[in-house]
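Heads up, one of the protein chains got dropped from this complex, but the rest are sitting where they should.
Moving on, here comes chain A:
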Amino acid sequence: MSSFWEYANPRKFMQTTDWLLPVVAWSAVVVTATGLIWGFFFTPDDFRQGSTVKIIFLHVPSALMAINAWIMMLVASLVWVVRRHHVSALAAKAAAPVGLIMTMIALFTGAVWGQPMWGTWWAWDPRLTSFLILFLLYLGYIALWAAIEDPDTGADLTAVLCLVGTVFALLSRYAAFFWSQGLHQGASLSLQSGTRVDWAYKAPLYVSMAGFALIFVALVLAGTRTEIRNRRMKALVARERMA
């Protein structure tokens, strides 16, 4: 059985993702379209929230992936710091713009949902505030990669930023549990017993969450392949200049 660490070899990574990427990308399109069409067209209005409940199929999956993207970047950064595998550092770099977009979707859909339900676009609520900080951390992370020319130094410094930012990523997820003040309600989905969301909404929500996760994986694979190609090109050009 092949080891996971084989994929630290860029050639092996490119070979595997050559066939894996189209599979994941098309699955992402099909699953996301299914979840969103089901949620938008075939779910009833909520008795209290009306049609705004349909925003849940965008808001929850994007918020989930905004946090999970940062956790994935943390794991990849730690692999870089401990084992110095370049592909893991490049995967973390490729994940950041996707995480940023997921955070933007979560913030925007939260605002347009909050306005009619809470009477305000924004509140300095623990979960909302930690999400805004997460958004700024994504911007900082991307800017740091862009500002440093040496890729290994860039990977080292962004790994440190990623470690620090993890506090806010975790805070975004768990703020609603240990801070009871604020407008944002507790977790919509939970392993604990008791119905929070009816299955009429929960089933398309799960499909939508799977779709957003597949979008994330497809984009990270595609982005990592691009970063590997760019790095190889720089190495070849540098070798040309030295010859």
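Before moving on, here are some points about what is shown:
In this section, a contact is a pair of C-beta atoms (placed from the backbone, for glycine too) under 8 Å apart; a residue touches a chain by one contact, two chains touch by 3 or more; residues count from 1.
Assume contacts and distances are computed from a predicted model.
The protein name that UniProt records for the chain not on display, among "(2Fe-2S)-binding protein", "Branched-chain amino acid ABC transporter permease", "Heme exporter protein D" or "Hydantoinase B/oxoprolinase domain-containing protein", is "Heme exporter protein D". Check A:Val98, A:Leu137 or A:Val207 against the missing chain and you find that the one touching it is A:Val98.
Here the missing chain is touched by one residue of A:Val24, A:Ala92 or A:Leu219, and it is A:Leu219.
Screening A:Leu58, A:Met72 or A:Ala89 against the full complex identifies A:Leu58 as the residue touching the chain left out. Among A:Arg11, A:Arg83 or A:Arg232, only A:Arg232 touches the chain left out of the display. Only one of A:Ala8, A:Ile71 or A:Val112 touches the chain withheld from this view, namely A:Val112. Remark: the residues of chain A touching the chain excluded from display are 36, 40-41, 45, 50-52, 54-55, 58-59, 62, 97-98, 101, 104-105, 108-109, 112-113, 115-116, 215, 219, 222-223, 225-226, 229-230, 232-233, 236-237, 240.
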